[in-house]
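Quick notes on the structure that follows.
Heads up, one of the protein chains got dropped from this complex, but the rest are sitting where they should.
The chains carry the letters A, B, C, D and E, assigned in the order they are written, with residues numbered from 1 in each.
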């Protein structure tokens, strides 16, 4: 039985040292990063049997990604792209600091994953899968992936799995108008929606009171659950007629990238383990807070650490 | 004339880079760390003639410890353990950040020092020593060390040296009940007690008003001086019927490990140089504040720097 | 179906930078290293479904080991040791250079694995396993492991698996006389013996012509196959009445540690994939030669690379 | 047409890692740093055609400086010192942290530049130069440089260029009294004065209300423009009978060294591009704020980044 | 007067540490590398006024390239690509070691330069240029670049410049048959041909005695000079009816990438400075030998160093 299958692009994440500019750097720190594998890593580390589905170049670069994910206990079902032109998406991340922003340069056009079709993905039948997750980045990457995302969501539903989706709007990939069209064709196949409040406003034109936004979305698309993430204002979920709210935990942030994915990974892991929505929001928020103390996209945490954040027993020196 | 002799365990301290987890690290920063050698280093750097007494494996690892300490001007009187099974204690330190705590994993069982007997320690006769210091970690390490600590405290007293002791309770080594028995058998041979307020409460059941705790301890064990360290609340000493209080200095903390030892080292150095209790508390607090700005257990400071913290002339850029 | 199960200790391998002494280092490179997991990694990378069986402390250090091995595609069946005293063996490796030898300091006494019993090892029933491998290091680590090794070899045989064993004599663990007793009690349960010519001489008193040594061993213990590794003189196997010889490949050595394990991993992988003994010796030798160009215990290679060494088409710049 | 020519000393800047003391470091980070080249780099990066004029040893060390500056688009007009005794000034910078100050150790005596005469400087005729800049560090370095600075200011004026000067008082080079004499002989040849409020008080005995100080200086030396920098209180300019004030931007400081030079570089770049004084103060302040987020003396920024700080649209993650 | 203009692609070169595999690395060393900029750097460092002509994304990555080249004194005439999809080619280089080859993974498809047209290249009119250089990599990158290369060779000739061309066959870009067509259309516009003996054989079907190959090429395409590089066998030139031969210098190779470009840069620099063909071959060979001792594509050398290799006075310790 697989608890969770995620599908999407994972890139090589390349960062100069803090205080250094990409323009002048001699060294790049290398990590794997991608919304859906970030979610799979968080969930796997928190006790789920998680699989990441994707397409990668059959090269040392493709293996670099798989190796890092497997190290966290994620199973990887990969369509290996043996074409000489196969490429791995990369992204350059320069750490900022007030008033200099954190800068991301994507170099992901024509990555192998952008050609992935359902038939070539080895785990795409979702036998035994309880939950399928992808995000709004995936359909935005190529027309092929728009179709594949749709097909996988339908296949997952057909196979009896719950489907979860995070809007994850990326302005460097499509316009709000394009995103709206994309989202609206996929959301009918989604059971659990996660959306940044800002993305709901920008792309789905859902402004105003957060509870109303969440309830409106739930009603319009008949979601089982809607989770709104609200940055410093915490998160909020509507489910089965109830509203749940969760604050963020205090955190000294080293690296904000991957916070949302850690939240989703923690939330879904707790749900899969039988947690109710309130417990799962707390679990997601705690996972996200720990992630922010770590370099890299990944929430390299343990269930005990997440629980101790929730129990407010974390921090200090243990010796 | 030796100003100060300290006795205890020093370990190899191994830390992954900040923002990195021990679980995934490829690099470890290596340093020497141990309460009693930390005190010796602080005192030596602040002008004392300080000796650290211990037992170490006769190997590159043992020499690694001696080399770092000698670099700071500490004399090292070592019983070299030539048995093939000789081992050096190590500890792994993972830097945290709110809400993730700083994590310490000890791997110190059966270190060479745990078998140290008074007769094999080259400097254990304390001829010419003015002050002998050890902490509550030492007797907790093994039954042999419980006996050796007792014997050394008695020998120091016999040789005319003042004896100083920091409770330094470590929950990973013994229970509060065990610690209480251990402390109470040693404290009659101690002249100057340093205790974290929390340790006094946990292990010696001394709660309540800090001055009363300090006075109670002084009275019950007939200490010459009792110093209570109170974390963010500063420190307090009772001596000769007087009470002295000291605030902490403002500090941007990089690494909190070794703060207490820096305080003790600064306090004792000033006392040995003729400072009164109030001056010595300030000296200890300033030494501790500087230590917190530095990576590693050691207070790599100069007397001028400590003085300038006290004089509030520190900080800024000097050019 | 699992191709290969290996059992043994894996340690944290800590190395100062080249040209630096352990005694003075500030940095340690961290990797996982252990004969049986080295073999599992080589085999997994070369296409086998390989599982490593062991016992580890339930801590960041234990997870460090599992994470690195899983990254190479090895499945890990671990008895997690939750006792507070659980420890992970470590070894310090200082790179040498003529005339300074490569220095290894083990700190492996009382590691969790030394207490591993057959009943607590999750994969110890060998259902579906085709081949079980361990080495002479394992029984030398503790009396408990002597028994466990014996029990696992018997269980594997009972379950229908082939058993393979490398003498791997370590003079820091036992004397030749002790090793002889240990080996002779285990070898009756072994089908495929791998032995360094030197170990056969030192511990089993088998000197002289290599073919005679191999044939003598095969005859006395009724082995299916005996492989003798002969350092710069290559390797030799006797199997089914035939003798096979294999030269070493030319190599610029960066790190010799793990060469023997890479050889065994390559040899067994080829055998499991249907290679004959001659092909498998070549595969082992090529895997070993590639390993020597890489830092760390592990043969981080691909089947294509191994094949190109055999085909003598390797080297140069490919662009 | 050259927009800007600057003249002064650039040193090798050597820094231990953060949290490490110079006294114990094994590694030094290497960069180029010097007030006048810092200004040239900022201006060049912000679109000016900037030249740095100096004298350097004809060695790998001299080339190290030129190489870094040219990388930022600065033209370098160098008198290469071929004497065997030629030396490059260096400075050691140890990052501090409350209450430990940032420590600078200069080792700049007898650097090649201290012997530079106008006739040997290849770009010293200022044909085509619109603006010439140097700072009060330069005349303080040697009697020869006192004369050369004077000669260059006169030559620039003669050639029709505007002259700009930052007091940049350095207490390790001369006393306030010496500085006063030096400044007062040079300021008659200066059109645009930049002065830290503190330096004006210490060296020119101009205390009190900032506007009055600026106006007094402008009046007494007949400056075209006077800019006072006031640390956390921002900056202030008087020009053509008007007073302009500018706040500092909020910033998370990593490295304060070079802030003033970044301010000057930004201010002059905007002036050279036709900005009015108010716009130029904002440009200088924004450039300075970005510099503080970066390691090293240099303002490695782009015009777009400076503008986005002014527009308050900077910060966050862009993706 | 510009001595040398080169045109081609420069990529970000990313390398894991030696002994480490790309597949598992956490760190990448970052440098600029590209045949034509490598030649420009060598020539500029050896005293030529050299310009590199290309098209780059208008981003931190594009500036990273320009910054490194300018640091070596190369002038850069860049068409800045402001399209959001603009990308910089990258290549991953894994250092090998017998029998493991040095591995290069290119990720250069659709780089900005592949769309460069003559009209947008700022320095493409070659006013004042004495020599224009490009290599066979450039026309292989895209149909647009095939045309642009042709146009630039014609324009250079028209402007009175000598044209030089290195075959530089790359099997990952085109087949020998495609290359032959490409080369044969360009070579009529070339004055000085540099060719690896192997490339002449593979692509131009010129086998056999090296002198005959060179003379045949010279005759067929009416070259002024033909230089054949022959790996360990040195190099050979035919010019004006004469044959010149040059051995390679003994070298401890750290990094072979860029050797050929260093040779060309040295050869052309000496020719531009009036050296005869024999002197220039020696200069090229010496430059190439020094390059091999250095990490990175670039020949970071001085004229004095090149001369001392030729004079056989190099090596040893100078102090």
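Just so we're on the same page, a residue touches a chain if its C-beta (ideal position, glycine included) is under 8 Å from a C-beta of that chain, and two chains touch if they have at least 3 such contacts.
From a predicted model like this one, the values you see are computed outputs, not experimental measurements.
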{"item": "Which displayed chains the hidden chain touches across the whole complex", "value": "B, C, D, E"}
{"item": "Residue among B:9, B:36 or B:68 that touches the chain left out of view", "value": "B:68"}
{"item": "Of D:14, D:74 or D:141, the residue in touch with the unshown chain", "value": "D:14"}
{"item": "Interface with the unshown chain - residue positions in chain D", "value": "14, 21-31, 59-61, 63-64, 67, 84-85, 87-88, 90, 92, 94, 103, 105, 107, 109-110, 172"}
{"item": "Residue numbers in chain C that touch the chain omitted from display", "value": "18-21, 23-24, 96-104, 106, 170-172, 256-257"}
{"item": "On chain B, residues whose C-beta touches the chain left out of the figure", "value": "67-68, 70-73"}
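The rule is short, and it goes like this: only the chains that are shown with their structure count from here on.
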{"item": "Angle of the C-alpha superposing rotation, chain B to chain C, to the nearest 5 degrees", "value": "180"}
{"item": "Classification of the chain A:chain E interface as same or different, half of numbers criterion", "value": "same"}
{"item": "Pair sharing more residue contacts (C-beta pairs) when B-D is set against A-C", "value": "B-D"}
{"item": "Whole-Å separation of chain centres (CA-atom averages), chain D against chain E", "value": "39"}
{"item": "Mean-CA-position distance for chain B and chain A (Å)", "value": "46"}
{"item": "In chain C, residues with contacts to at least two other chains", "value": "26, 67, 71"}
{"item": "Category of the chain touch graph - line, ring, star, complete, other", "value": "other"}
